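The complex appears here without one of its protein chains, the remainder shown in place.
We just call them A, B and C in the order they show up, numbering each chain from 1.
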Amino acid sequence: MQAPQTPPISAAIRAEAHRREVAARRRSGRVALVFIAPALALVALFLLLPVLFNLGLSFTRWQRFSGLDEFGGLMNYQRLFMVPYLSEVVINTAMWVIGAITLPLAFGLGLALLLRGVPGEGLFKALFFLPRVLAPAAVGTIWFYVYAPDGVINTLAGAAVGQEIDYGWLFESHTITPAIIMTFVWQTLGINMVLLLLGMAAIPRDPIEAAHVDGASSWQIFRHIIWPLLLPTVFVVTILNVIAGFTAFDLIWVMGNGYPAQRSLSLAVFMYYETFSNSRWAFGAAIAVMLSALVILVSWALTVMQSRVEARIR
Amino acid sequence: MAVDISDPAFLEGLKRKERARQRPSWLRLAIASLLLVAYLVPFYYLFVTIFKTTDEYLRSSVLDLPNSLAPFWDNVVQAWTLGGMGRASINSMSYAVLGAGLATALAAAAAYGLTRLKLRSANAWFMLIFAGTLFPFQMFLVPLFFGFQRTGLINSWGGMVLVYTAICIPFPLLVLRGSFGAIAREIDEAARIEGASEWRVFASMIVPNAKGALIALFLIQFTFIWNDLLFSSILAGSPEVRSIMVALQALQGTYSSTGPNVVVTASLLSSVPTVLLFIFLRRYFMSGLQLGT
Amino acid sequence: MASVDLKDFVKLYGDHVAIKGIDLHVEDGEFCVFVGPSGCGKSTLLRMIAGLETISHGDLTIGGRVVNDVPSRDRGIAMVFQSYALYPHMTVRDNLGFGMKIAGQDKAEIDRRREGAAEMLGLGPYMERRPSELSGGQRQRVAIGRAMVREPEVFLFDEPLSNLDAKLRNQTRLEIKRLQQQLGATVIFVTHDQIEAMTLADKIVVLQDGRVAQTGAPLDVFERPRNLFVAGFIGAPAMNVLPAEMGEGPVVRALGLEIPVEPGRFDLPPAGAPVTLGIRSEDIVPEGHGQRPQTGADLSGQVKFSEVLGNESLVFFDVGGVELVSRMQRPRPVREGEELSFRIDGTRIHLFDSETETTLRRD
């Protein structure tokens, strides 16, 4: 059906419309900016500016008493590869990342499956979650004594095998990182479990019931229905764990207190050590840049994988 | 076949059968309880240790029960005075309350500006603020330390509040952008027609409708600030502005010769506020988790 | 109360022209309904009046005052939203009082107006409840009450009945009309439902694609649709529309029939020229039902199916490949395939220019 004809909108009207639109938008945009400005200013000043500054710093020779003016090019990045104990740093960091991804997730998932429908589920959940609200510094302090040569672990193990054990879990190069990772797992498995339980609660009952009717076993149901539908949650949890693993600091700093090569315990600690204990500011900045690049790269890759998985489920 | 549902015996039988079908798995309960006991061993250690004197601690096994409950107060007093925890806990409390409160409030205001007002390229503004969380904290340490040193903000109470506020803005903004966006647009149009200013719409319409999210976010940020060691140890080195976690670490550190009993007691003291919040506001903590994902 | 004048309204969204030049006058105390299919711009127009959208071009006058740049709150309007937009965190009492409270009204006045509205709308028992605890109809009444307590110059309603079930919709429709008459209020009401428009309006504004297709009293619009669009939109079922040709006499030829045309009522094109013929279903009277029209043309067709409404039936039938619908009063059951005879009422036919689709009627 044809519409009645009216003359086309003239250029003058368009211009006027544009003017009125811009004026109105400017008015509301101004108000919007008033609301955004304080947050933006603080974030720009204390987070964004420092990031740029840090990036710039990493290309200077700045350390100790020297001024900021000397350009060093890629010197600090090259220096990183000349650090004699770099391989220790890298291995420990890798252990952290892999451990922080897999262990809390595996334990959290097992626990989540175990606790579903158990009487007193809420209380169990809360108690397993509790360590998460404690400060890493406090948790590290307690666990430092738990791992001590005369601490809880050795006492229990000694009672089990019937002879005295005084192993220094936090003083031996091959046990310190796994030991601190286990403390990390102790602290974070609760939140992993709760997030996974939330994810499971969101899975519709229908396909599970349909599979029951089709005669699937519990394992088959988990493997073919719950797990694929839970994958998006698993990815979210994994991303959180990766970042936590890369940047873990407080626990290592507190628990690694007595370990001689504390600087090699992870990239995050190494960065701190070079910056503040060795007064190599520019070098510290370069390590921070490398660490950021790794974190962003890995979480970006995981995000891409996550969106692929989600696309497949839909 | 007729069923007489008025027969009580018949009904009882049915009920029994239904209950049997729904019986919880005692095996799983047993496994879960066992795991929980193992999980809570460090807490057991914590609770026996705070009642021991240093001498008792050194001479007995770490798992032994304390001789009496009396040493607890002495441990508390020692932790409190030696570690300067009184001052530190007031500092941390003010950082956590103000930092988390301001951050949540400012993020809420920004989220309002981004979602409820016509703003060109609102998305770009959001990304700009949110970019602050892309980087690990290590990226901020050097610039913040030296920036604060040059501007005199280092070792100042105000500097700490500002930096915590800034760090805690992006995450609530992300969450609140979602929660505010979910509130019907007509609500603020109706309020505007009724004469409400933008500030009024924000304060009387949007904020009350996102109360749950705001409380949860405040709690998460409060816990983060209270528990933070990294920023406070770098930016607040003087005793006047030291945070509770730095005080705890100093107590454990080199020059103090306090026994593990006192250090462990201090750990407990430093955890009291967050644990209490968790116990009483668990619902919000858990819902806060959901917000995060 | 105040009159509302729209002068030369245009709304642009970027390059898209949503409102294409509208002039309109709403009398003080008039119930004016904007009606049209979805996407015709009726809600946009209302939101422009409310101040929720900018006016790209043109002037809006409320009560003699140009209010283009006046914010919503100072335009003297109140609005009832399709979703009601009740404040979910406030009780009914606070919902009703919010606007007055922030305007700084004194408490006694707030209470007076609130009680007045509550009584008028029967909200008394729900005053302490929250919107989530109310039924749809109750929420609707709160939304209206919230508009009433503002004592606005103009009420704006944006499809307020569309979320109600059929029975409640009819009931609320009556209530709104009664309230409007009681208050003597100026109302602008948007709906896509032509029955709502017909029953409520003092003045109907039919919108088509960002323009006013026709303005007038409901009966006027029904009787004298200015173009094919209005003819098709107003009235249910939609008017039968078929191509025709002018003949001598004057008659109009269609379906192999010659329907006599009352001379003088139309500006008729010369014989042989194509026209578009419109006949409402009630003007095709089945043999033996209703009153047999005096003038007209007889035809017979094969029933394809019928819709039984109880007091009447719609009979869809086929005449030489063209499907027509007729309204059968005091219906009897009809079978598919049954042959029926009808008579077209020649005095009530509509003729439209085939090119411009505008009516050929003189008045």
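Operating definition for what follows: a contact is a pair of C-beta atoms (placed from the backbone, for glycine too) under 8 Å apart; a residue touches a chain by one contact, two chains touch by 3 or more.
Simple rule for what comes next: contacts and distances are computed from a predicted model.
> UniProt names the one chain left off this complex as which of "Extracellular solute-binding protein", "Multisubunit sodium/proton antiporter MrpB subunit", "Transcriptional regulator" or "Benzylsuccinate synthase"?
From the choices "Extracellular solute-binding protein", "Multisubunit sodium/proton antiporter MrpB subunit", "Transcriptional regulator" or "Benzylsuccinate synthase", the unshown chain carries the UniProt name "Extracellular solute-binding protein".
> Among the chains included here, which ones are touched by the excluded chain in the whole complex?
Checking the complete complex, the chain left out touches A, B.
> For the full complex, which residue in A:162, A:204 or A:260 touches the chain that was left out?
The one listed residue touching the chain not shown is A:260.
> Given the full complex, what residues of chain A touch the hidden partner chain?
34-35, 38, 64-68, 82, 84, 144, 148-149, 168, 171-172, 257-258, 260-263, 273, 275-281
> Could you list which residues of chain B touch the chain missing from the display?
Listed in rising order, the touching residues are 58, 109, 145-146, 149-159, 197, 199, 233-234, 237-239, 250, 252-260.
Here is the rule we go by: only the chains that are shown with their structure count from here on.
> So how do the chains connect up here, line, ring, star, complete, or something else (other)?
Here the contact pattern is complete, since every chain touches every other one.
> Weigh A-C against B-C on C-beta contact pairs and write down the one with more.
B-C
> Hey, which chain ends up farthest from chain A, C-alpha centres compared?
Measuring from the centre of chain A, the most distant chain centre belongs to C.
> Which integer distance in Å separates the CA centroid of chain A from that of chain B?
About 16 Å separates the centre of chain A from that of chain B.
> Any idea how many Å lie between the Cα centroids of chain B and chain C?
Here the centre of chain C sits 57 Å away from the centre of chain B.
> Where in chain C do residues touch two or more other chains at once?
There are none in chain C.
> Mark out which residues of chain A touch at least two other chains, giving numbers and ranges.
24
> Show which residues of chain A lie in contact with chain C when the two form their complex.
Answer in residue numbers: 1-4, 6-7, 9, 13-14, 16-18, 20-21, 24.
> Which residues, counting only chain C, touch chain A once they are in their complex?
Checking each residue of chain C against chain A gives 10-12, 17, 20-21, 54-57, 208-209, 211, 213, 227-229, 232, 356-358.
> Please name which positions on chain B make contact with chain C in the complex.
Touching chain C from chain B are residues 184, 186-187, 189-196, 200, 204-205, 208-209, 211.
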